[in-house]
Structures are given as C-alpha cells and as structure tokens.
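Missing here is one protein chain; the remaining ones are kept as they sit in the complex.
Moving on to subunit A:
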C-alpha cells in the first residue's frame, strides 16, 4: 500500500519523514487488518500442507495419530505398526485381497508411493495403548491360549505365534505386525476373516493357514490370552532377523526370504 507515492514524497526531508511516520503507524494496522481477515467467514480456510491434513479420510476413523477406536473394536490401531506392513495392507484392499468396502473405496485412487507415505506417517505415530476388556474364560482356556502363543501345537501343525510375530509379540521389521496391545475383539475378528476369505495375503498366506488350523475354541483362547497381556513398555517392532525359530516351509516365499 502507498509504496508508489513514496518517491514523490521523498522530495523534501519533511515529507519523507512524514511518510516514514505514516508507514510506521500504518504497517501494524495493515497487519492487524490482514490477521483479522483470516478469521472472517469469507476468507478461505487455512489448510496446513502436511500429511496429517491430507489423510483426514483415514483419521476420521483411525484417529489423528492412528490410535484406533477404543478397544480396536471397529477401527484398528495403526500407530506404531511396521510401515511396510501397513503399506501392504493398503495394497491388499486395493487388489481386493482384503475386503471392507469403505477401505476399498478410500484407497482406490492412491499410488503405491502415496500409500507408502501414508503408511510411514501412521507407523511413526506413538499413541498410548489401552487395555480393553476380555470376556471371562476359564483358567484352562487361558492356559491353552498361552500354549498356542508361546509354543504352538505341533499335533495340529500350528507354530507358535511368537515364532512369527516376535518373542516380545511386538512384530518384526520390516513387515511383520505385532500382536501385543491388540484387543480380544480385534484378534478374534481378524482370525475369523482369514477363514471367511475377507482377508488374505499374497502367497504364501501364512495367517490363512494358521487360522484354518485353529479350532473355534482356540481362537477364543489366543484372543483372550493376547488381550489380557499388559502391553510391553517398548512397543517397537524388533529388528529383522531376530526370529529364533525357523519358519515352516509353507510360510517361506519361494524367492528367498519371508513374505511379507
């Protein structure tokens, strides 16, 4: 404002001093006006140029920091899960391997690179875990759950959950999700979904095999045991290569290494 009149005023020292005085008085006023304008209804909303702002479609259900809905009941937690695992699940929704219409619609238009960025955002979030209620089950059921989690059941060809999901059950980098902190409802629902083919992975689909070897009562047992464990203080996935037990042949991708 008024810049263009300055050269003319600069003619006399008095005029130029007056101009400076005017500026000193006006500049803050103008600034205040500008600030005002932002808060009036007619100004366009200010939109932060952040990934957090971009993923509002996700955070409305999963929480701004991927904390999930209470108890993971409806919307699972995303915070802290390995980034490669999350990116892969988004791709599975896109390819129809994992089925849930609202997710399929949301991820439909995304590129692999953008899905990786979104996955990295949620993976890097730290949100406190809350323990959710577990239905009361007998001590024998709990014992069966503990057995499956820690040692598996060789008579049914079920390796222990820790053999894949990590000794501390917090997952293994780069892509093995943790089981610690998951609720009873979430674990039982997911295991059910591999049996009803609404969730699947690219071959080898290890969890589909595990899920189908479990008895119905086993699902209750592992879900109850896992849901009752207090979440460990360090929730980060273990570094790759810490698995002590060798993976079963049906869970090893042919092209060396473990999938995912």
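As a working rule, contacts are C-beta pairs under 8 Å (C-beta built on N, C-alpha and C of every residue); 3 or more make two chains touch, one makes a residue touch a chain; residues count from 1.
Simple rule for what comes next: contacts and distances are computed from a predicted model.
*Asks:* Which of the following names does UniProt give to the chain that is not shown: "Protein-arginine kinase", "Cytochrome c, class I", "ABC transporter permease subunit" or "Lipopolysaccharide export system ATP-binding protein LptB"?
*Replies:* Matching "Protein-arginine kinase", "Cytochrome c, class I", "ABC transporter permease subunit" or "Lipopolysaccharide export system ATP-binding protein LptB" to the record, the invisible chain is "Cytochrome c, class I".
*Asks:* Just the residue numbers, please: which parts of subunit A touch the chain that's not shown?
*Replies:* 41-42, 44-45, 47, 51, 53-61, 74, 94-97, 101-102, 104-106, 108-111, 113-114, 117
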